[in-house]
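Heads up: the structure comes next, in structure tokens.
Every protein chain but one is kept in place in this view of the complex.
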Amino acid sequence: MTDGIKRRDFLKVLGVTGASATLTGCSEPERLLPYVVAPEEITPGVATWYTTVCGGCSAQCGMWVRTREGRAVKVEGNPNHPVSRGGLCSKGHATLQHLYNPDRFHGPMIREGDRLRQGTWDEAEQLLAAQITATGNVMFIGGRMGPSMSNLVDEFVAAVNGTRIEYDAVSDAPLREAARITYGATGLPSYDIANARLLLSFGNDFIETGSSPVAHNKGLAQMSAVDAAGSKGRFVYLGPRLSTTGLNADEWYPIRPGSEAAVALGMAAVIADDAGAAGPYADVLRAYSPAVAAQAAGVSEDSIRELAERFASESPTLAMGPGVGGHHRNATAANIAVMILNHVAGNVGRTVHYDAAVSAATGAYAEMESAVSAMAAGQVGVAIVHGANPAYSMPAASGFVEAFSQAAFKVSFASAMDETAALADLILPDRHFLEAWGDSMPRSDVVALQQPVMQPVPHFDSKSAGDVLLATSVHLGNDFGATTFYDFMRNGHMEMHDDSVGDFETSWRLALRTGAVEHDMGTTAAPSQLQAPDVALSFDAPALDLGGDLTLLVHPSPRFGGGEFSNSPWLQELPDPVSKITWHSWLEMNGTTAEERGIREGDIVRVTSPHGEVEVPVWIYPGIREDAVALAMGGGHTNMGRWANGSGVNALALLPSESEQPSGAMLTLATSVTVTPTGERRRIATIEGSSDQHDRPIAPAVALADLGHVEEAEHDEGHAEFQELQGVGGFVPVPSEGGAATAFPLEGSRHGPYAESHDLPRWAMAIDLDKCTGCSACVTACQAENNVPWVGEEQVMMGRDMNWVRIERYIEHMDATQAGDLDVRMLPMICQHCANAPCEPVCPVFATYHTPEGVNAQIYNRCVGTRYCANNCPYKVRVFNWYRYMDDVPEPMNWQWNPDVTIRTNGVMEKCSFCMQRIRDVENRAALEDGRAINDGEIVPACEQSCPAEAIVFGNIRDENSRVSQVVSSERTYRVLDELLNTQPAVHYLRKVTFHEIASGGHD
Amino acid sequence: MSNATKDPIVRGALAHPDVTRLDDVNRDVLKVLATPGKGWWALFSLASLGLVVFFTSWGWQLYRGIGVTGLNSPVGWGVYITTFVFWVGIAHSGTLISAILFLFRAPWRQAIYRAAEAMTVFAVMTAGLFPLIHVGRLWHAYWLIPYPNSRFLWPNFKSPLVWDVFAITTYFTVSATFFYLGTIPDIAAARDRATGLRKKLYQVISMGWRGTDQQWHHFGKAYIFLAALATPLVLSVHSVVSWDFAVSIVPGWHTTIFAPYFVAGAIYSGVAMVITLVVPIRKVFGLEAYLTTKHFDAMAKLCLLTSMIVGYAYMSEFFMAWYSGEEIERTAFWNRLFGTYWWATWIMLTCNMFVPIMLWFKRVRYSIPALFVISIFVNIGMWFERYVIVVTSLHHEYEPFAWGIYRPSLTEMGILLGSFCWFSFWFLLFTRLLPPIAIQELKEVLPPPMRKQKEAHS
Amino acid sequence: MKKRWLIGGLAGVFALAGLAFVQGGGGEGGEGAEGAVETGQPIAFPHNQHAGSEPGQNNMDCQFCHFSAERSVAAGIPSVASCWGCHVAIPGTNHPEEVAKIQGYLERDEPIPWVRIYKISDHAHFPHMRHVNAGLECQECHGEIQEMEVLTKPDEWWTPAKELFFGQDPVWGGDNMGWCVECHRRPDENGEQQASTDCAVCHY
Partner (left out) sequence: MSQSGGLLASYEYLDSTVDAIEQLKKAGFKGVKAYSPYPDHHIEHALGYDQSPVRVWTLVGGLTGTATGFAFTTWTSVDWPLVVGGKPIVSIPAYIIIAFELTILFGALATLIGLFILSRLPDLRPAVVYDPEFTAGRYGVYVQAEGGRLDEARNILNGQEPIELREGEGGANV
């Protein structure tokens, strides 16, 4: 190991700061375990931060890791990363749970008969080398990996003259192929969403999957924010089903599955005065018109024509082609059609860039198909699988499992058991990316370094795949000029380094500190002309395998991606941003469709396609076309881990094993299905009570037209119910003064420690609902930061989910039958820290009260558990520990616990604390620095830190210059239920801004 | 306050031919304390069995955590609080009949007040358990009691739950005192008839009461003052309990009508429970001479009155919800009638408003079986009233997205059932150990033996 | 009847007392004050020998070993290496065999499993640096450590009762909120209470 790591010697055992606090007192003597050799970087009780790269998905966002006593306890977005620019998604946060996943292998596993025994690394590597020399015919099936690792694998495979297969379950192959065909570009186009004034997504779920969800999420938020000129970008979603991305659209065109190409071309035809603008695709363009498109898509011709006109006029605009969820038999063509649309609208080089290629998910499914046939034919001696789980992520129809078992010797680099590793003869558990060196190239001009932030978790004797390959090569007598992967990688970068920009060591250190460096690659001139297709393309609606009357839409789950994230209880319990369902799978079906078939929500139905069938409960969703049903990937694991196994169903069981041509991507939209009730029912494990606001001022919106005179609009409509009250002589609640800071300390509280509280800050938060996309990153971030337990499917069904953040999704307007306005309100509901908190006076023991700093504090150890506070909380943000949930957390997953936050025990109420531990931490630091004042923005709660949309701002609202005061001074500011209850919350919301008029009350 | 010249009717309808001499009363009442019959043992063992269920369920809950209930968010209160309020309600008529009717000199009180008071004491004992069963951390429940501690911490006297602690403990202490005081002379009477261990026991409990003029003198006064204190207490306690809800902001709880409404309901359920209890006692111990149809008639009328008050309260709640014009309030009450828990609401309305209409008919009021059945209906109805108030209000609150459903668990049911057994356990013991009818007060209303009259006759 | 209430009441009181006692952690009575063996410490470490100011004692500063007290919430336990840093030269006069143990741990590359004496409840956060920088002497909370050969808790028969009613005495490695509050409330020179008694300052 390099000294780079040795200096970070590892705390042998937990305990210096009484690692994770619990309320339950233990009686046998507690041991204090000092370091043997103290690492100078670590001060007990003080967090150490490291920069690295998230290895969760192909986006490879920049990451900051907070370590305490040598344990990684929290991951956060790295604002300095050129691509992700801060923020982190739920999956990224959950990678911590994969690091401490108790189901990881405890060492290299060697198959003996039908069982695996643990061996030593030397033994394992010898065995691998021996097998390679003996049987030969090496096939290396590798998932996404960094450039250095990729090079190493290439060299390794070359040295043993084997074959390498690149495979990633969810890949944007059609998009990349389209880019290659039309512009000869390598990699994916990069989008400048923020600057688009009209954004069209043809079924592209860019804030959930795709090249860079976090960056795209941020872009979407910036685009849809109202700018100084009082205008905001408009987002139109065209697709059969509303994904999380779709829910953020201003308009929804519920077009028929597979009709994207037709619509895009139809629009292009309108825009391009003469078809010639489409260059080699001119004749294609001539073939299409709004009429044709309307016919294909099932939406009105006028709406398409009108959209096309806007797309041309409101430039710069941007259109994005179908993503993984829309990989049908003509997906590449569809993407090309969209590129043509962008082209004729003149967006290329403005909002779409083909020069700074985004290196995204690589693998083409087609390669896997050939691999399968090769294995089936017995042409493969040693099959090595790295970073992929084809046994799960390929449709059962592909016959991978059978073929794989044909290989003479099967090797897996999986760090924890998965369906593929279960078949392997040799398992070489890889390091988690937080334990290992690596690099990434999220964009062709960006190199980011992934450095280990801690010693490997001692429970697991893992070794980084790179080191294993190098060690094996030594056995094989090959030399790649390095003995450790770290050296190999460093050498690579040294070669790549051009010394004109300064010496390597400095830039290396810089890269390590900031996480990434941007190289000016002297970008090749942007290809501006469309090139003639070198393959046959069909822009027609794709053919579907006839299995029934409903089209099956299979899409990656926002929580589990393609299923590689499924073994994380955080993600399992994270309510799906669309359905708000946890743990299990569900079939999305339109209400009308369900009614026709006499199906009610919660009915378990049998979904049958020509390729297989699954049984899954139905969830009624107005956001899907009546002729389609949708099923998310990621469920139905059989051999992955304690949390993934048996949870939900695997949607791929219904899909054909077929690749889209020419891109070779796996088809996700390929078949129709029949849906028949089984007669059984189940309770849906959802956190949703009602998706209707019932005319309550919870998530109001304001029409763009009303901006500038919202107050009047309020007066006309907002207080309608109060006028009604006055009419009947009812009691009129005190309307709270606008967003501004309320008087604090409150009347009567000027006493004792509260006397000086006007010198103290008043902590407050502002949440911009116009930016919030409901991606739910904050939920997981909060859970990770505050030791919030997960409770399991049963408990969620009983209504006992514990998350401190509940993202409420209110559906105001959603019509799957025709193109039109879409209005969905996302509202992150956390403790509102009311100045007049209803929960406080009812507590018999002062377990909850108001601090002089205006925080509604919950003193866990004082709580007796009467639950009156929760009853009296109008926002229902208080959650109760019904059992000793945290006692069930297995070693070493409890290593992730935040030592600064008390672990709550059985019978205690808890809720959002505004990340009190972070406030105290900053206060302590400020005090150490000769009592300096705390700077604005120095205290950042977990939710704000992780929010890709930057919708959350926290600070001292008594300081009029603080960011929060600035934001709150907006005319859009309101406080939930405040005008009804006069609770005077410290959490201020900014109304969502809609293009359409808002009906009465400003909030329905 | 005896009255030598009362005519039989005024004398609490004590006109039974067999009861002429003072010591007849001793004879009739004290025979109750004789060795129990099969029926009593059957009931007693049943109750004891129920106690096992009760404590097993509670133990299980303590072992596993409060999660064994069906409670959740948003419904943080359920069967336990419902039952708590129910028993507090039951506890009311005892002291009401005893104290208030005593002050108003209601002639029909003497025969039933002892049983009623016993019921009160045991009902409070039962009710008092429920907050303990309900809290998440029983082992910290003592923090609600203000006691000097090393943390310098005190309870929050602004919290209705602390008011409860004071109200319930006070009510228990005062009712118990009142009950005990009234029994002293009768225990003495029992003592003078008993032998052996029982005699010693009674001697101790009766504190060596002799019935001297001095004792009677202070006794009478003390009794009046206690009654005078107990009366406002009765009215206050259930008001305080009602404020547990009314002080909150939960739609369906936050109502000014709650205090009177709860007090009326309490008396209603209490009187019903007295009927339920007294009917079997009367039968089993053959006390027809003392518990005459006139008593039942009077109690039935009280039921009828309170049922009308309660019914009025229901109606006005619905009306106000509509009249307020506040959407949230309206939804809450609409949901009560036609929402998920419609059945509970309709059970409540039927049992508490419609069934008692029969009490308008004299024939019903004078038919003891009919009263018995009706009283049971009322008991059920009143339990559901509390269930409706607690659960339906909570499960649909302000935040529609957080609406939820509550399904009571088996454990909760076990504890609910057990609470009735716990109550019956004590009550059965009472019928064995203490004179269930106030001997000395019955004597007060008997015509005192007069030599002159006798001579006049002879 | 009265008797029954009496018994019931007493039972209740005892039950609560018991619970409070258990909760208060009153159960953890330390061992006797004689020698290190009773405390179960792996090495008989004499604080007085190191920090004591008597002749023949070394009068070391607490923070020489408890290095992070002034910059971290945790005071810090010296690493085995840092012990050996001195003891490699100082074999120890009184108990060389104890000193020798250090080398053993160092060579075996394992931490010394000290028994923890000073333990504040996990639900209370005590930032050492704030108190050290406020000018508090370690002794104000930890007692006259430099005079103790062995750190122990008192275990008189009445200790549990005392701890139940008056809380444990931090000087003895106890954990007493009253103790903290009393000091936080103490008025400073201009009569203001010298530290916040806001619950959320320590409990979060």
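Per-chain numbering from 1; labels A, B and C assigned in written order.
We take it that a residue touches a chain if its C-beta (ideal position, glycine included) is under 8 Å from a C-beta of that chain, and two chains touch if they have at least 3 such contacts.
Note that this is a predicted model, so its numbers are computed, not measured.
Screening B:233, B:246, B:291 or B:347 against the full complex identifies B:233 as the residue touching the chain left out. From the options A:196, A:835 or A:990, the residue with contact to the chain not on display is A:835.
Checked against the hidden chain, the listed residues B:152, B:319 or B:338 yield one contact partner: B:152.
As for the chain not pictured, it touches chain B at residues 1-2, 4, 21-23, 26, 146, 152-158, 162-163, 166-167, 169-170, 173-174, 177-178, 181, 184-185, 188-189, 191-193, 203-204, 207-222, 225-226, 229-230, 232-233, 236, 240, 243, 440-441, 443-444, 448-452, 454. Seen across the whole complex, the unshown chain contacts chain A at 745-749, 751-754, 835-841, 843, 846, 848-850, 984.
Throughout what follows, only the chains that are shown with their structure count from here on.
For chain pairs A-C and A-B, the one joined by more C-beta pairs in contact is A-B.
Averaged C-alpha coordinates put the centre of chain A at 46 Å from the centre of chain C. For the pair chain A and chain B, the distance between mean C-alpha positions equals 58 Å. Contacts with at least two other chains are made by residues 846, 862 of chain A. In chain C, the residues that touch at least two other chains are 23.
Note for the complex: chain C touches chain B at residues 1-3, 5, 16, 19-20, 22-23, 165-167, 176-178, 181. Against chain A, in their complex, chain B makes its touches with residues 64-67, 70-77, 131, 134-137, 140-141, 143-144, 153, 155-156, 158-162, 165, 244, 247-250, 323-328, 331, 394, 397-406. Across the complex, chain C meets chain A through its residues 23, 25, 27-28, 40, 68, 71-74, 76-82, 105-106, 109-116, 119, 121-125, 127-130, 133, 193, 196-201, 203-204.
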